[in-house]
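Of the protein chains in this complex, one is absent; all others appear in place.
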Amino acid sequence: MKYSLAHKTSRLVIALTLISLTACGSDKPNTQELTLIAYESFTPPVGAFDAFTAQTGIKVTIALSGDAGEMVAKASLTAGNPEGDVMWGVDNTFISRATDSEVFAGEPVAVDYGDVCVNYDIAALAERGIDAPRTLDDLLSSRYASMLVIENAATSSPGLAFLLATIAAFGDNWPNYWEKLINNDVLIVDTWNDAYYTSFTRYGGDRPLVVSYATSPPAEVIFASPPMATDAPAPTSVATETCFRQTEYAGILRGTKHPAESQLLIDYLISKDFQTLLPESLFVYPINADVELPESFIKYAPHISQPFTLTSNDIATHRESWLEQWSDIALR
Amino acid sequence: MRKRWTRLASAPALVVVAVSTALPLIVISVQEIRGHDIFAIWQRPGVADALIFSLWQGMLSTALTIAFGLFPTWVLARYRFAGRSILVALVTVPFVLPTIAVGAAFLAVLPTSLHRTTWAILLAHIFFNISVVVRTVGPLWRSVDQGLIESAQTLGASPAQVYRRLLLPIARPAIISSGSLIFVMCFTSYGIIQILGGPGLATLDIEIYRRAVQLGDISGATVLGITQTLCIACAFAWWSRSQGAQFSKIEDRKSARSLNRSSRVIVFLTTAAFTAPIAALIFSSLHTRDSWSLTGWKVLLGLQDIRGLSIDLPSALATSLVYALAATAIAVPVGMAATAFARRHWIHTAVLLPLSTSPVVLGLAILITYDRAPFDFRSSRLLIPLVHAAIALPFVMRAMIAIANVIPPDLGHAAATLGASPWRRWLNIDLPLLRPALATGVAFSLAMSLGEFGATSFLTRRNSSTLPISIANLFSRAGDIPRSTGMAAATLLIFITGLLVISVDRRSYS
Partner (left out) sequence: MSLSIRHLSFSYNKRELLNDFSLEVASGQTMAIVGPSGSGKSTLLRLTAGLLVASHGEILINGINVSATPTHLRSVGLVFQDNQLFTHLNVFNNVAFGLKMAHQSRSAIAARCDELLNLVGLTEFSQQSVSTLSGGQAKRVALARALAPKPQVLLLDEPLTGLDDELHDRLATDLRQILQTSKTTALLVTHDLAEARTIADTITHLQ
């Protein structure tokens, strides 16, 4: 009995501490601090903003705001009264929604890009005695029947990107492509995690082809356990003509109380100092052309010269109808 | 005088619900639905299907969870054996697991023919929710006098008849109340459906996410969200009207029986069923690419630095624990007061509101409600614990339903009789009888908070991730190391929760 009282009291104390933290922590007009809103998986290395703080005296607090889509949804709803000062990571499938809702003050700037492509397991294909695919049309061949796993375009960002690639490639004829692809026994799953870690042969599945990122092959090398020998080839690669370009943007949020400081942060985000950190922490390509790519990227990330693209307006306008049409073909 | 006082006792619970859910929902409805065609959204393809799927798999999952769950509940309540408290913790732990980790574990354990089928979803739902049955029905069965069963036997009741005619009716109030909670959890299921179900299977929560986030249709999502919340609330209110039964006083009886053959089988099956997925997780954290490796654990514990992979475990763990303790500090006293004094059933319906609401709609609603001074709570560090407490409240209240029969003496009466003794009697004698119920309330609250993902990830956090979110982040990256580190983190979460639950239980069953 005495114990439970003590227990409860201590918990109340903790709660009170939190309340007092709140009282101290929130709204102080503090020009020495900026809040950078980013998606959940924004994990720059520790100290990524030290250079910025050293130069400007401004501290950067990162506010994690769900996944990329959730972040944009929240930003649209709070446009003009934002939760932070600068937003990082609105991608090209969402950017026109953001600008239509007047989320940003001024124009957003591109900060990084990446490609979503069909990845393949080199060893698994070799075992089956098949060459690696290169183009979208290759995937229709009976050679690759029952070998591809893709994500649901309605629920997964890489899944959507792959769909957009086919739309960019085949124009109005894209449903035709998909019917043939479905006939070739493609497996559709809801999440990238499921596709990559359950169905992909590299992790014990039975499908040697998977829709993933162009930066997945270097990640496989860097994060291999046991570690790979320095001259070993990458275990996976990508079909270079199946890629869709994703570009990410950052911008000053409309309604921020610190527009001038926010501009400084934007400048920093595209500066060489910061952009150098991007490849091996976020696994994206820096927009800043002056940045030297790390060795892992040079060696193991295949160069995508002509990815498929669509304008953000196009995507925003037709997204719903494309997805409905796609669901009809692929899921029902 | 008593009436006024008791009405006040439910106020904290109502305040929690109002601040965290009711008020924001009203605000977002007004903003997004006014002038909107609320029927149009139901005609979009997939939306009506999502509602129907949510309903039937919710009901079926609940029925199966109760049907299967009553067996281990009986054994755990009535028998005493070594490792009993560990088994109770074992069945409680799934509550906390991020669906990503469990999804992977289930897929490893289930035969391929069950992958991506509705069966896998049902099994996973049973796995996740069985502890609600165990801990809500358990205490009721624990206090059933063996003599009652013996009388039934002497009156000619076979074991099956004892179960059907005596034990089930006695457990009925608890079955209904745990069933309602399980239904809400399964109806609003998200991650399990995506990982274990076939593509395109969606519950209403998933559809709400799609409409709000993928398609930018916040009005449509709001309509769906409000409908979901209201439907569940109405269904529960109607359902619980039949619940008016009297709970007999719950006694902290020591179970004196040791296992017989059939109960031994149940213990074995339950242990196997719950250990297998967890063992699969542990295995994946130690085994990569055909070889044993501690790298995942080393990275997790900061013993090895991998360039490009930064996980700040101490910070994530600390954040999770602080949130959990704060949420429990709010939910348990508030829930206790509400259960003790609230004689009406609508309070139980009211506290279901947060749990029944899609985290997306709730998150958006909170965002637009508390965005202006002096109510600018969006960035308050108390927001997430409050939301966690709101979500845990129905569990806490159900666990403590026993308290309704151990009501403290009349205030006025106490004053008249010179005092301290009725209160002292209550504090020293009656309240300790509630320790098991209190323990369950605390255990549930901790577990729910530690494992909460949807609302936590949606609400903006500054510089702090919780452990489930860190696990999700690790799983979203390619490579052996992120994967095994994620598995290790999930294992750590299991052990921490297990330890917390066991220690809470141990202290209550003296």
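Observations
Order of writing sets the chain letters: A and B. Residues in each chain are counted from 1.
Operating definition for what follows: a contact is a pair of C-beta atoms (placed from the backbone, for glycine too) under 8 Å apart; a residue touches a chain by one contact, two chains touch by 3 or more.
These numbers come from a predicted model, not from an experiment.
Touch, as defined at the top, links the missing chain to these shown chains in the whole complex: B.
Only one residue from B:Leu90, B:Ala152 or B:Leu224 touches the chain missing from this view: B:Ala152. Contact with the chain that does not appear here is found for just one residue of B:Ala105, B:Leu123 or B:Ile170, B:Ile170. Residues of chain B that touch the chain left out of the display are 145, 147-148, 150-159, 161, 165-166, 169-170, 245, 248.
FYI, only the chains that are shown with their structure count from here on.
Centre to centre, using the average C-alpha position, chain A and chain B are separated by 31 Å. Against chain A, the residues of chain B that register as touching in their complex are 45-46, 100, 103-104, 107, 115-116, 194-195, 197, 199-200, 206, 210, 212-216, 218, 288-289, 291, 293, 295-296, 306-310, 322, 325-326, 328-330, 332-333, 360, 363-364, 367-368, 371-373, 376, 378-382, 385, 427-428, 431-432, 435, 438, 457-458, 460-463, 465, 469, 472-473, 475-484, 507-508.
Across the complex, chain A meets chain B through its residues 1, 3-4, 7-8, 11-12, 14-15, 18-19, 21-22, 25-27, 35, 37, 40-41, 43, 45-46, 61-67, 69-70, 72-74, 76-78, 81, 83-84, 97, 152, 154-155, 160, 188-194, 196-198, 203, 212-213, 215-216, 219-220, 222-226, 280-281, 283, 316, 319-320, 323-324, 327-328, 330-332.
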